[in-house]
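Structure in structure tokens, see below.
Only one protein chain is missing from this complex, and each of the others stays in its spot.
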Amino acid sequence: MNKTEEQIVKRAAELLDNKEVDKVIGWKKGEFCFDPSPAAFTSSDELKDFVYNDFCGANLSKYLVNECKSGGKIAVFLKPCDTYSFNELVKEHRVNKEKVKVIGVECHGKLDIEKIKSKGIAAVTGAEESGGKVAVTSLYGNAELDKNEVLLDKCLTCKGKKFAVADEIIVLNEMEETKNDRFSGVEALEKMSEEERFAFWKAELSKCIRCNACRNVCPACTCNKCVFDNNASGVATKAPADTFEEQMFHIIRAFHVAGRCTDCGECSRVCPQHIPLHLLNRKFIKDINRLYGEFQAGETDEGKNPLIEYRESDAEPSSAVNGEVRHA
Amino acid sequence: MQRIGVFICWCGSNIAATVDVERVAEEIKREPGVVFSANYQYMCSENGQQLLKNAIKEYRLTGVVVGSCSPRMHEATFRKAAESAGLNPYMVEIANIREHCSWIHKDREEATKKALVLVRTAIAKVNLNAPLTAGESPVTKRALVIGGGIAGIQAALDIAEAGFAVDIVEKNPTIGGRMAQLDKTFPTLDCSACILTPKMVDCAQSDKIDILTYSEVEDVKGFVGNFKVKIRRKARYVDETKCTGCKLCMENCPSKKGLNEFNMNLNTRPAIYIPFAQAIPNVAVIDPEQCIKLKTGKCGLCQMKCTVGAIDYTMQDKFIERDYGAIVVATGFRPINIDHFNEYGYSENKDVITSLELERLMNAAGPTDGVLLRPSDGKHPKVITFVQCVGSRDLTDCGKPYCSKICCMYTAKHAMLIREKYPDTEVHVFYIDVRCPGKNYDEFYRRACEQYGVDYIKGMVGKIYNENGKLMVQGSNLIENEQVTIASDLVVLATAIEPEPSVRKIATLLTASIDTNNFLTEAHPKLKPVESPTAGVYLAGVCQGPKDIPETVSQASACAAKVIGLLAKDSLKTNPCVAQSDESMCNGCSQCANVCAYGAITYVDKEFRLGGGKTETRRVAYVNPAVCQGCGACTVTCPSGAMDLKGFASKQIMSEVEEICRA
Amino acid sequence: MTKQQQLENIKRLSGTEPAKCMKCGKCSGRCPAYKDMDIKPHQFVNYLEKGKLDKLLASKAIWNCLSCMACVERCPRGVAPAGVIEAVRETVKRAIGGNGMKAEDIPPVVDEFIPQQLLVSAYRKYNK
Partner (left out) sequence: MQSVTETKNEFVPTIVAFCCNWCSYAGADLAGSSRLSYPANVKIIRVPCSCRVNPMFVLKAFQQGADGVILCGCHPGDCHYVTGNYYTRRRMSLLFGFLNYLGIEKDRTRVEWVSAAEGAKFSAVMNDFAKRINELGENKRLKDLRVKENGHE
């Protein structure tokens, strides 16, 4: 057990025992070290299964939507990037801030088990990052890997170590800011010809099996009933009938979360087909920044997102699409 | 499945000449759901409507599609007819096969095919239509008239006459407008002031009319029957309730060099002034740009001299908010700026003047006390040349593409009056066409030629230059086919008129549409010439298009009639095509309320029953149908699709899309 | 070239649409060379509109027009009478055949104020 995890469990137990909260949302041990899953704990006894390791990539804020419906106070452990999603949910009245105690937890980037496996390491029993390296233990021996090679994609473009909101924080070791350019992927696509882009997306989107994992994990996708499940919407489909519908689903989903997406990267993390879905959302983020000024969804829990705002001097669509204009 | 009746109108030959109406009616019979189909010469006629009504009853129609002219033209007609036959009016849809089809396509086959698609598209929509019922909203029984010229005055008087309260908001210190500046009026030559000032007095004396001069409309909220208007009452620095109009302040003001706007800047006035003798209200106003006290803090003479203590240098702009049921826009006009027409040398030569300046020079209350003296040296001009169409019908950047309409007549008036009063004066008029349609108008113009010997020269002036103190007017004489140069003492330019520029802001506030020349657009050029497309907003006078006094007065009275009709109702049927939120799907995320321009959306916590005896309280959106205007901005903002627009539901529009793309 | 083609050609060269003329005569009212012209600026536009090619081609005024463009400048409807005159002038000149302008036509001593460009464009215009 690492020190941070110790602290977290200790705090969770305190909160539950003191009846300060009725529920703690955290991560629960899986079968292996690398498959912890989000879980709610209601007593300190249950906390024996609590885990916080380098595989706890899941963003817990979305689980509050449902958990808030029942009475009582809830404590939630959020990594810096997860706190933005929390703010966004508060802004949209999906989560009642009064009922939630946000505990910010230390994060040095989370690991991608698929990437570790692809290094030829099987039966992983543990992994711990430190500095730029990750020490992996397995049934077949130990290995040291370069951290950047095994981080989750979303952590490679980490948006910073600032907690957008936190009632208290548990940070034992200083979190290092990493420098990265999160729009390089979008820019690379923008530089391609229309044909190339189309080929790229056709190949990517046709992999989609409509498992809805991206939607289910997305903290911005919290509709009681999704338009794609609603017969009255005119776009509902039980199963994809053709490639276009995949595109339609992903285009509409990206549009619906535009201005609300905090770029938490969960969609791409959970996609079983490894579709780079974050590249869709990031295009919107990039264009919003370019046309209407820098905007980070979830920076605060109030205010309007750029799609429900306007300026009289906004760019015309023709020039906006051509990439000619920038926000003054 | 609906039972749909389809009616294809020939519109005489307007549709039938290009669209094979019989084929359309015949082929459409095969569409699923269509139980009746017919074509008829004029669906909007009594007989056509009867055909529709009979079919509704006979075939028990649940939906109707009329293939005809634009729904903007006759949708209301057919909906009303359907209603009288017992069908919900919102079960009627129009396929626009005239404006969007027969009138723009020449090929009969092509147009017929398109008409079929358009009718099928309407059928696809009707299939998903649901009966809608209009709600009701109360009417505030008070009207607002923006602009206190003859149009605003007439409208206000007529509305007040019917017993409704009305406010006139005028940006200048007095009502009266342009007409107050005129000397005589055509074609009768009666004195403008003599016929206008009694009306101004009537306004002041009416207990129904509240005159808010030196005021501007700042903000407009609400909708027909329920406008909320914020009015800025500019600081006058004179208490309107105390000032007696004695003019002592004017006499004592040391700052006398202000240009007199009422006299077209031809003479000066003091910093504290009453615009003209018959001003309503007859109350002074201080020009803050000119007043020594307000600029430097030193002076205060007028305050000392004022016997009633009306002067208050500390006065600030005030804002008032009032509710109105209807709004009349009567913002009027101004002559265009002609400084850029180098050929006429208006800015270089004092004796080249505009017609409105001539009005002041001929007016007994004007700068020359009604004696026609030219501005440069105060001498009587012996040769006067008029130039028509200065800036009118002019496609260059300096001019206006339209005909200003009033210039031919007032030029004839000026020419005649001058010849009458100063028979030794030579009067020439350069013209392109003389346009005098109107009762006794052409006769009036002929009198100028025949009786008063005014020299009308067909041709335009190309150049005006100064030579030995004479204004040399060089132009064409197209009848003689020669170039003429007339040495004149005074040149009068019949300057084009344009809408008062402040109308742009007002149009934006009222969401009333405006054309490229800044004229407000009427709801229909022939059949709704006084209504703006925005319900409850009416147009009077030149703000809608160039017109003379009798036309302006007619339009103002027409506006008043419309306003009276509106205010006479206790409540209005509201548009049932409003947004509605499906509570079962609403997330309560507040995105929709953020884009609503009318504040129609509020949120409530509502308990919902879940399975197994459980309940859940959720925040859901509620749309106030009386306030919602039905734009649909919220529907697109709503990610869950809970918000939809009645009459333009997502499914309906998508079915239209599908039908169009299917073809 | 037929008459119609010739008229079309004049219209094309002039870059003007004679139907736009509202017959106000402002062009002729402004023209400084008016007195010397047998056909006046507004008549050029009218003849082009009415298709009176013979009158256009027979006009002497094409040699009097100063090309000062005052008529173009003043026209309220965006019609260019000087453009029409120029187009007729070119049509007449081209109809004469051969090279309308020869090197010999240029006097040995050219006014020093005549820009070189003018000579070049004159050549270009009047030679085949």
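Which chain is which? They are A, B and C, in the order written, and residues in each are numbered from 1.
Rule of thumb we're sticking to: a residue touches a chain if its C-beta (ideal position, glycine included) is under 8 Å from a C-beta of that chain, and two chains touch if they have at least 3 such contacts.
In this text the structure is predicted, and so the values were computed from the model without any measurement.
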{"item": "Chain not shown, its touching partners among those shown", "value": "A, B"}
{"item": "Chain not shown: contacting residue from A:Ala254, A:Leu277 or A:Ala297", "value": "A:Ala254"}
{"item": "Contact residue for the chain not shown (choose from B:Lys53, B:His105, B:Arg322 or B:Lys382)", "value": "B:His105"}
{"item": "Residue of B:Glu58, B:Glu251, B:Glu348 or B:Glu658 in touch with the missing chain, whole complex considered", "value": "B:Glu658"}
{"item": "Contact with the hidden chain (one of A:Ala39, A:Met175 or A:Val235)", "value": "A:Val235"}
{"item": "Candidates B:Cys9, B:Leu52, B:Leu118 or B:Met362 - the one touching the absent chain", "value": "B:Leu118"}
{"item": "Absent chain, residues of chain B that touch it", "value": "70-73, 96, 98-101, 103-107, 110-111, 113-114, 117-118, 121, 507-508, 511, 513-516, 521, 533-534, 577, 595, 597, 629-633, 635-637, 645, 648, 650, 653-654, 656-658, 660-663"}
{"item": "Residue ranges of chain A at the interface with the undisplayed chain", "value": "186, 189-190, 194-202, 227, 233-235, 241-242, 244-245, 247-248, 251-252, 254-255, 258, 280, 283-284, 287-288, 291-292, 306-312, 314-318, 320-323"}
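Methods note: only the chains that are shown with their structure count from here on.
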{"item": "Interchain centroid distance [CA atoms averaged], chain A/chain B, Å", "value": "54"}
{"item": "Distance between the centres, which are taken as Cα means, of chain C and chain A, whole angstrom", "value": "74"}
{"item": "Centre-of-Cα separation between chain C and chain B, whole angstrom", "value": "46"}
{"item": "Contacts with two or more other chains, residues of chain B listed in rising order", "value": "none"}
{"item": "Shared interface positions of chain C, touching two or more other chains", "value": "none"}
{"item": "Footprint of chain B on chain A - complex, ascending", "value": "69, 92-94, 222-227, 230, 232-235, 256-257, 304, 307-308"}
{"item": "Partner chain C, residues of chain B touching it in the complex", "value": "343, 389, 393-396, 399, 430, 432, 458-463, 474-478, 481, 483"}
{"item": "Footprint of chain B on chain C - complex, ascending", "value": "22-31, 34-35, 40, 42-43, 70, 74, 76-78"}
